[in-house]
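Heads up, one of the protein chains got dropped from this complex, but the rest are sitting where they should.
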Amino acid sequence: MIEFAWLIPALPLLTFLLLIVLREKLKKASGYVAVLISGITFIVATLVFLQLIDVGNFLMEWSWLTIGSIDISFGILLNPLNGLMLLLVAFISFLIHMYSLGYMDGDQRFSTFFAYLSLFTSAMLGLVMSPNLLQFYMFWELVGLGSFLLIGFYFYKNSAKQAAKKAFIMTRIGDVGLLIGLILLFWQTNSLRFVDIYQAVTNGDMSGGMITLIAILIFIGAIGKSGQFPLHTWLPDAMEGPTPVSALIHAATMVAAGVYLVAVMYPLYMASSLAMMIVAIVGAFTAIYAATIGLVQNDLKQVLAYSTISQLGFMMLAMGVLGYTAGIFHLFTHAFFKALLFLAAGSVIHAVHTQNIKEMGGLNQKLKLTSAVFLIGALAISGFPLFSGFFSKEEILASVWAEGQYGLFIIAIVAAFLTSVYMFRLYFLVFHGESKLTLDKVKPVPMTMKIPMMVLALFAIFSGFFNTSWFGTYIADFLEEGATYLEGIHHGSSIWLMLLATVVSLGGIALAYLIYVKNALNQENWKTSGTYQMLLNKYYMDEFYDNTFVKGSRGIGLGFQYVEKYFVRLIILFIGDLVTTFSRTGSKSQTGQAQTYTAVAFLGLVLFAAVYMLKGGY
Amino acid sequence: MGTLSLLVFSPFIGLIALLLAGKQSDNITKRIAAFSSLIPLILSILVYAQYQAGSGLSEILRWVQFEVGEQTLTLNYELAVDGFSVILILLTTIIAVLAVFTSSWQIKQNSHLFFMLMFLLEFGILGVFSADNLILFFIFFEITLIPMFFLIGKWGGTDREESAFSYIIYNGLGSMVLLIAIAAIFVTAGTTNFSEAAEYFRTSNEAGLQLGIAIAFLIAFGVKLPIFPLHSWMVKVHVHAPPALVMIHAGVLLKIGAYGLIKFGVGILPASFTTLAPLIAILGLVNLLYGAYLALVQEELRSVLAYSSISHMGIILLGVAALNEAGIQGAIFQSVSHGLISALFFLLVGILLVRTRTTNLRKLSGLARLTPVLAGFFLVAALAGLGLPGMSGFVSEFTVFLGIFENMPVIGAIGTLGIIMTVVYMLRAILKMTYGTYRNMFGDMNDLGMGELIPATILLICIVVIGVYPNTIALTVQQTLETLLVGIGG
C-alpha cells in the first residue's frame, strides 16, 4: 500500500479537476463526490500510516529538472512526523467536507467551493509528503493559492477581495524569506533534500553564521504562513471566507504548516541557538499579543482567529525551547479543538445570521448540541484538566521551564490565563444568559453538520491521551524513534506544573464567569480607556501597514511614473531634437540661390585640384 | 534545401496563397490564413523531432567571398539550430497559429493585407532563430521591422501611428548599433559565423575591442529586450497595437533580444560579458523593480501588462548576469515561459476587447459575475504571471534566482522584492477587474465560446506542463548550455 502513497494528494486533485470542468453538470452531486473522494483519501492515508508504523521510513523519487550539473528531483517521503500530519490533514479535511455539505447548501457556487476545498487538501497533503525543500516550497505556495481562492470565495464582496489579496501578499512576503533561505542552503550543501541537509548539518559543512541566517530566513516563511507577529494581520481578515474554510485552513492545517516547517528543519535550528531563541521569543510574544487582542473583539470568528494566532505562538514557543514533541502534540490537539470551535461557530452563524457576539446570547436553549460541543472545545483550549489541551499545553510549559526560560515561562502562563478568559467570555456571551434575538428564527442544524462536530468533540476530549506521562507517551515515542538528530529535546513534566496549569485555566474560567455572567466588574471605565481602544483596534497594526507599505509602494510607483514622463521622455525628445536641429541646419544651405551653389561647386573644384597636385595623382 | 530552409520559408506558402486568392470575402481569407499558418507549425515540430534525434540540421550555401588587404571575408547562407533556438522556433509557430486564429474576429478591414504581413513577420522571426551567422541574423532581424510597422500603424488602436513610428525609429537605431558591432566582428574575425567567431575571440586578446562590441550588443539587444531606459516604445506598442499582434510581439519578438544577448553576446564574447556582468545585473534589477512599481499604478490592463513585460525581462537579464548554468538556463526558461504567459494574456485581452471595447480597470470591475470562465482564465494567467508553482513562471524565476545567488547574493536579495511586488500588481490589476461589484456597463456578455476556449486552453496546458515537468524543455537545452558555458567557465 505504501507505494501508492502518491494517491493521497492525487485523489483530491482529481476531484478539483473534475469539479472545475463539470461544474454545471454535477451541481448538488459534486458535494457527494468530493466527500466520497476525501473519505477514500482518508482511508488510504490510514492504511499508509499503519504500514508506516512498521516500516518507519519510505522514499520514492524521480527526476524533475536538470540544470547543467544540478539535478533536482521530485518524490515522496514518509516518516513518523509527516505520517502523523497526513493522517491529521486527511481526517479533518474529510470531516470538513462533510460539514460543508450542510453549511454551503443552497450556495450558487456549491461545486466550485468543493473544487477549491479539494485543491487545498491536495496541496496540503503534497506539502506534507515532500522529500525536498523545493517541492515543499511549491506545495507551500499552492496551499496559499487554495487559501486565497477560498478566502475570496464571496468575490463580489469588496472586503473578501481585499482579504484574499492581503493573505496572498503577506504570505508571499514570508515565502520570499523561505525562498532565499532555500537557495542559500542549496549553495551551501548542493542539495535540497531533507536527508542531505541533515547530513550536512551533522557534518558541520556550514559555518555557524550561515546556519543561523538560513534558519532565520526559513523562519520568516513560517511567520508568514502561521500568522506570527509581524505577519499576522492577514489571518483575522481571512475570516471573510466561509466558516468551513476558516476551520480547515486557518485553524487546523495551513497555518500549522509553519510549525511543521520548523519541525522538519529542526536539525538546522538545533545547530543555532540564536535562531531557536528567536523562534521562541516570536512565539511567546505572539501568544500573549494575540490573546490580549482576542479579549476585546466582538466578532465571533475574529476572537477565534486571534485565538489561533495565539495558540500557534504557543507551538512556536515550544519549538524554540527544544520542546519538539510538545509543539507537534499541541499542533495535533489544537487542530481538533480549534476546528471544532470554528465548526460550532459556523453552526451558530448558520442559525442566527450574525457574527456579532453582542447580538447573541442564550443560544444554549435552541442550539443544544452546538452549545455542548462549543463548551467542550472551550474547555479543551483552556487546558481544563484531562481534556486534550491540558496535556499538550502543559507539556509546552514544561519544556519552557526545563530550558530555563523563566521570562518566557511567565509570558506563557499569562497567555494561557488570558486564553481561558477570552474563550469563556465568548462562551458565556454567546450561549448563556438572556437572548437578545428572537429565538424562533433560529434555523436547525443539519445532520451533516452535527456529525463532524461530534467526532471532533470526541477527539478534543480524548486526543490528549495519546501522549501523557501517566498513560503512555505514544506520540513522543513514535516521533523520536530512529531520529538521532532529535537528541536533547525535553519530555514529560512535573506535578507542580500540572497543578499550576490547572489553577491558571480554572482561574481564567472563573474570571470570565465573574465578568460576563455575574457582571461583577464595572465595564464602563474599561471601555473608554485608551488601552481598550488600542486592543480593539489591534494595536493599529493594519493602519501602520497601510500607511507605510501600501501607500509607500504606491508612492514609489507614482514616483517612477514621474520619471517615465519626464526623464525618459526627455531622452527621446533630446534625440528627436538633435535630429531636427541637424536637418534644420542642413536645409539652411538650400538657399535656392544659383550663385551660392556655383561658389560651392567652384570651391570643390579648387579642393580637388589642390589634392591632385599634392598627392601627385588620384 | 534542407528542412530548416523549408521551415524558414514556409510562411511564404501562406503569403502566396493569399496573393493568389486575391481579394476574397473575409471568411475565405481567414480560412486560408488559418490553414497556411499550420504549415510552419508542422514543420517546426518536425525540426524539433529531428533535433532531438540528433540528426544534423545545419545547412551551408556559398554566397560571397571577398578579399580586403590580407584577409578573406566569407559570407555564407548558413542555417543551424541549437537547443535554445529550436524551442523558440516551436514557441513562434505555436503563438503564430493562435494569433492568426484569434485575429480572425478582431480584424475587420483589410484582413487580406493583414495576414500577408503576419506571414512576412513570421518568416522574419523564423529566419532570425535559424540563422547561424550574424549577417543573416541581421537581415532577418530587419525583415521583422517592416511588417510590424505597418501592422501597428494600420490596425492598431488610438495613437497607433505614433506607436508605429516610435517602434521603427527605436528599433532602427538599435539595428544601426547592431550593424556596427557586426561589421566590427566581420572585419576582425573574417567571418560572422557564430562558432567560428567564438573560436576567434577566444584566442585573440583585443580586450578593448571586444568590450566595445559587447557594449554595442548590449545596447542593440537592449532596445529589443527592452532594457530601461530604452523601453518607451514597447509600452506604446503593447497598449496601442492590435492584441493578436501583441501576442506575437510580447511572446516572441522581445525574446529576440534575449536570444541575441545569450547566443551572440555571451556565446561569442564571454570574456567581455563577464566584465559587464555587474552592469547587466543592475540593469536587470532596475527593469524588475521599475517595471513592477510602475505596473502597480496603471489604470489600464494593457499598460499593466506592458510594464509587467519589462519587469519579467529584467529576470532574463539577471539570469544572463549570473553567468552560470542556473542563470542562463533560467533566462532561457523565462524567455519561453514569459512568451507563453504574455501570449495567453493578450489572447484574453483580445477576447475581452471584442466584448467590452475597453481595458480600463475601473470600468471592468466584477467580470467574474457575468463571465466566470473568462474571469477564471484571467486569474489563472495572473497566477502564472506571478510565478505560482505548478506553472512555468515559477521554474524560470526560481532557476534565475538560484543562479544569481551564487555569484551576486546582494542583488539577488534586492531582486526578491520584485517577487513580492509582482504579486501585488498582478493581483491588484486582475482582482480589480474580475472581483468586486459588477458595474452593468456592457449589457449582456457571452462567456467564452469554443473557438476562444481552445486556444486559451492550449496555451494554459503548455504553461502547466512546463511548470509541472520542466525537464520537457530542460533536457533539450542542456547541450546548448554546455557550449555556452565553455567560454565562461573555461
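Order of writing sets the chain letters: A and B. Residues in each chain are counted from 1.
Note that in this section contacts are C-beta pairs under 8 Å (C-beta built on N, C-alpha and C of every residue); 3 or more make two chains touch, one makes a residue touch a chain.
Definition applied: contacts and distances are computed from a predicted model.
Asker: For the chain not present in this complex, what protein name does its UniProt entry give, out of "NADPH-dependent FMN reductase", "ABC transporter permease subunit", "NADH-quinone oxidoreductase subunit K" or "Cysteine desulfurase IscS"?
Answerer: "NADH-quinone oxidoreductase subunit K"
Asker: Using the contact definition given at the top, list the shown chains touched by the missing chain.
Answerer: Looking at the entire complex, the absent chain's contacts are A.
Asker: Looking beyond the chains shown, say which of A:Ser273, A:Asn356, A:Ser494 or A:Thr598 touches the absent one.
Answerer: Among A:Ser273, A:Asn356, A:Ser494 or A:Thr598, only A:Thr598 touches the chain that is not shown.
Asker: Would you mind spotting which of A:Asn203, A:Thr528 or A:Gln590 touches the chain that isn't drawn?
Answerer: Going through A:Asn203, A:Thr528 or A:Gln590 one by one, A:Gln590 is the residue touching the chain not shown.
Asker: Quickly run down the residues of chain A that touch the omitted chain.
Answerer: 587, 590-595, 598-599, 602
Basically, only the chains that are shown with their structure count from here on.
Asker: Just the number, please: Cα centre separation of chain A and chain B in whole Å.
Answerer: 37
Asker: Within the complex, which stretch of chain B touches chain A?
Answerer: Residue list for chain B touching chain A: 173, 228-229, 231-232, 290, 293-297, 324-326, 329, 366, 368-369, 383, 388-390, 394-395, 398-399, 401-402, 405-406, 409, 412-413, 416, 419-421, 423-424, 427-428, 431, 434-438, 469-471, 474-475, 478, 481-482, 485.
Asker: Can you list the residues on chain A that touch chain B in the complex?
Answerer: Residue positions touching the partner: 63-70, 134, 137-139, 141-142, 145, 152, 155-156, 158, 160-161, 164-165, 168-169, 172-173, 176, 179-180, 183-184, 186-187, 553-554, 556-561, 564, 567-569, 571-572, 575.
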